[in-house]
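Shown next, in structure tokens, is the structure this report addresses.
Of the protein chains in this complex, all but one are displayed in their positions.
In order of appearance the chains are A, B, C, D and E, and numbering begins at 1 in each one.
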């Protein structure tokens, strides 16, 4: 399955804003004071830990926006795995721009690669099952499209991108509506024909209601493995099943073994540790 | 020491952008389909884990931007600690707006509280020493001011906010300049009179050079505790000392014991896990 | 079925930009030269033709942004019908602001009401059938969310809001993939679990392929009524059917009679004539 | 008379915003799922109806912003006429980008060409007279500069671009001022030396007042042809005359025959139907 | 003649951007460190020199954006004159916000008052003549609307606001067209009916051409007083006359005595010294 890309028209403003955030009003005063403008350098982006890379285009743009004469070259693509110590990409061009953009490039690359790496660890844990690892809307404000992309780069799938592209009926909605049946009917009446409806389920009675009303998917949150397995059996062929809650590399395999279609984990985007990547300047003339 | 606040004029555009990111082009279609417009609700933001709270103003604004008739009330302030299960704040107003803004409010609050909590854990680890825990520029693109604020809420201090507000001479700058002396002289010549200069030190010879040139601070990166202690002794009274590299709750006390002034940790902003906070709707009429 | 609203946080920047576009660099020089600042006025927004109103919140905001002391009061809501000559709303406050915002308010209100009115005419034409009138992505650049809302106000439904919230496989995609089966398989493999897939169908063979591959919906473009009826019969119970092409008030009833689920018409958003609404200043003192 | 162009610096942000509006947070998921990244294609923009083209630069930019490797080539210019079925331009480059930008390119091109075509129909209707067809401020919010340009492409002229570039005294201003004389005097006192003043006239008495006060132009709104002719005769050589109200291809010739200088029609920008233009992919390899 | 105001919707973004520019990423660290949040203060804006005030609304907004609890009260309006040492306005509210917004408020107020004061000095110099003092497009990038407003507050008038609201044919245009007659004909053919045309004149021959072609105004740049007087005599009743070049308080009266209609001076906006205004905190409790 191909990695669905993130349009450059979406990436560019994010990188531009981040670079400006770092430059502030006076720019990189350290580099500008010390490094001569004409000095050229070659540097490499090197993984300090093993992981899955995501965000190469962000890094490339950070360097190019600092100085269009900088080029970034790489033999791998987002979604590729790197060993600890291996080179991810080379960066060639004016030394000033390389040093100025270094932190912006790494801040994107390390975060997105961290998300991809965490996703890949869950994907590996459920290998052999049919379960798909997906993320949630628990993303960093301003970076949702980027973080969802990083999950894809790690081999995962995406849940809703926002409040507007699918209906997800949660416990509060159900209580307000007076039950799953009423909630689903209201949702169905309002939904466009290309909008799917998922409903959060807490017990078998709710599940029966949801299936009877034709929910497209059911969210089984924080259920025991036994309950999960029973729910999956009931829903089979009638609705997509999604498990969530306390999903870790350790627990994911057992959850997947229940036959659930999807396993969602909010921590992939809100708490995955950054992948440690550094920039090493390899060739530099004295200036 | 008072917590230096973050101006509301900086917070508001971040929250507005995040809410718009979640609303997309059609808004919260689930809530709008199911919840009657006139229905009022009361909800609480509740900590699921213990920690330090940061970002209450972000949460408040998320709800108010969704519906100005919503009010958020709280008895604690950013920097306060909460026990697992305790209520952080109450949210009262139209049910639609509360549910629509829930995720945006939590995405800010959980992330910033996670950073504050992680910071507080390091601060606690060095209690009794004079060492101050500080963050770095390894922040989430677009959220630097907010994340630096969260570090302050956790009892930590802030390093540079960008490339432009202080000079930090790193290994690559030194190599390009041809040594610490030359680098410091170039920096001093270019720096404004209110700009401090810190220089990264790898060995005692470099330290001697830096002190001789009058560096304001020295960054002692990834040194052994012994080397660190010796460097601190040499620098005492002449330059501020900062240790960095592999700083954890476990290692921080020993690092602090070397007498270092500052301990910096990038992971506070790039890899601190979010604090688990949820929104519970406590009172709701059926609609 | 309730009218799904458009969040004010989406409306406000559109109105602000439009008012600034009209004010230019010097503001309303006619009004400012002639009308004294303290003069109050009362005006009404009056329909010159009958139709369905949409965009009242846009008009209200235009006046309030021109002067927060202006209030707009109305007894009807978006989606309500008005007779020719009837009053839609009253506007009370400083005369300068009312005259300055008049055109901006009307430009939104007339356009959106025009779309709602056109939609309602198609909805009326298919009354009694199960067919739902929907719009397309042929919207005015920058106004998609607003125009989709106007279609809802007219009693219609919304198709995709963008390229990212559902999959719509068209003739070119099919040709590139080498057939409907291949296209659908590629789409299914990449799609998230809450993403529906619709495919454009040109003949019965394609329809059979699409149904066999489990397409959620089929788009039957520019088919004769006979072909349409046969396709609807084949798809019944297996996929949602959408007819498009040459949909007018005159043709819609016959199209609906084929039993199709949806009838889509691009002209609702790209070519619906504006509803004629004017502002009459009813009470004004001489200034 | 040359067609006054629209600066690219004004066009580019409009196209960028429209493309982002369509891409949303996830991009063109249909195309990205089905079309291989390396696949090249050739497509043509083809008029389905005859008309006048406007907006080629918008279309070109839409494709280039989707992928800078796409080029658009055309033998005609904005303002040129096309026959039904004729090719307007060729688009060559990566298939993905062509399909992704298709709708954005067409949304601009069809709307602007629709306005140009409608304008040209009125221009043709008054051919042989000295009357010039002009548009009003009844434009689509956000697109005023673009729509005014489209009117020029259709052979028409532009009235005010906003509230700030000329003075147009309407009935409400006159009533507030206490008469045309007072209104004109206030306006003249406040107006810059390069600001012209036009005043709306309802009867011969007002016209006499306006001419006596030296109005640059008079707006004769919704007058009978007889009244119009008399007013034009009175104003000849003293003020520019503009007729408005119920201007159609059918009525324009008679209005022009009164000798009026300008005929303005709001519907050119608020209600002109889009010109039907489609994108046909002509050469594509299977991917 | 009333002072044409500047719409608040134009002022607000300028003040917001300026305040953010000053706050940077960390805010007012001096004030936040030293001043307790609850401390209230009263301050006055006091003129250190005599002059004409302009920009009070900018100052008011700066304080309100820093803290909405601050109120600014004043007994004078833009365009009013102040003596050296006199109080312009009082500012009451939280001390932090007052100190934080002080510089932003003053940066607007001093600059705009400086422009108004300079304008008033020229206006006074030509008192008794019919000559009107006007500004040019030599304004500070980003502040044109504000600076043109300040000129009006000083009793002056505005020339063009941009390249688009009137036609001004300069020497280069004339040379390219091949003469004034050709240039004026091209301009007239392209200009809208509410667009005036002014042409720069270097000698009597050009003036005769311009008058013969019906130019609305003629710009007489850097002419001797004799030449100016002769040109004014020739143009009387046929075109508005504008003198420019080396206009100072000393030279303006003599220029006006030639009978010219307008005297334009670029330095009013590009080189007028700021009016010296300071903020004195008058009442403050110790915090």
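Just so it is clear, a residue touches a chain if its C-beta (ideal position, glycine included) is under 8 Å from a C-beta of that chain, and two chains touch if they have at least 3 such contacts.
Only a predicted model underlies this, so the values are computations on that prediction, with no experimental measurement involved.
Partners of the chain left out, restricted to shown chains and counted across the full complex, are A, B, C, D, E. Taking the complete complex into account, E:18 is the one of E:18, E:91, E:153 or E:265 that touches the chain left out. Interface note: of A:24, A:157 or A:192, the residue touching the hidden chain in the full complex is A:24.
Within the full complex, the residue among E:92, E:191, E:211 or E:257 touching the omitted chain is E:191.
Although one chain is not drawn, the whole complex shows that of E:12, E:164 or E:202 it is E:164 that touches it.
For subunit D, the residues touching the absent chain in the complete assembly are 2, 4-7, 9-10, 144-145, 148, 158, 161-162, 165.
Although one chain is not drawn, its touching partners on subunit E can still be listed: residues 14-15, 17-18, 21-35, 39, 41, 95, 99-100, 103-104, 106-108, 110-111, 114, 137-144, 161-165, 167-170, 172-173, 175-178, 183, 186-187, 189-191, 195, 267, 270-271, 273-274, 281, 284-287. Think of the hidden chain as still there; on subunit A it touches residues 16, 19-20, 23-29, 32-33, 36-37, 65-66, 100.
Everything below uses one rule, namely that only the chains that are shown with their structure count from here on.
By the touching criterion, once subunit C is set aside and every other chain stays in place, the chains still form one piece. Listing every chain that touches subunit D and subunit E alike gives A, B, C.
Shared contact partners of subunit B and subunit E, listed by label: A, C, D.
Chain centres were defined as the mean of their Cα atoms; on that basis the chain farthest from subunit A turns out to be E.
Distance between chain centres (mean CA atoms), subunit A to subunit E: 51 Å. Spacing of subunit A relative to subunit D, judged by their CA centroids, is 44 angstrom. Residue positions 21, 23-29, 32-33, 100, 144, 161-162, 165 of subunit B are each in touch with at least two other chains. Chain-to-chain contact here is organised exhaustively, every possible pair of chains being in touch.
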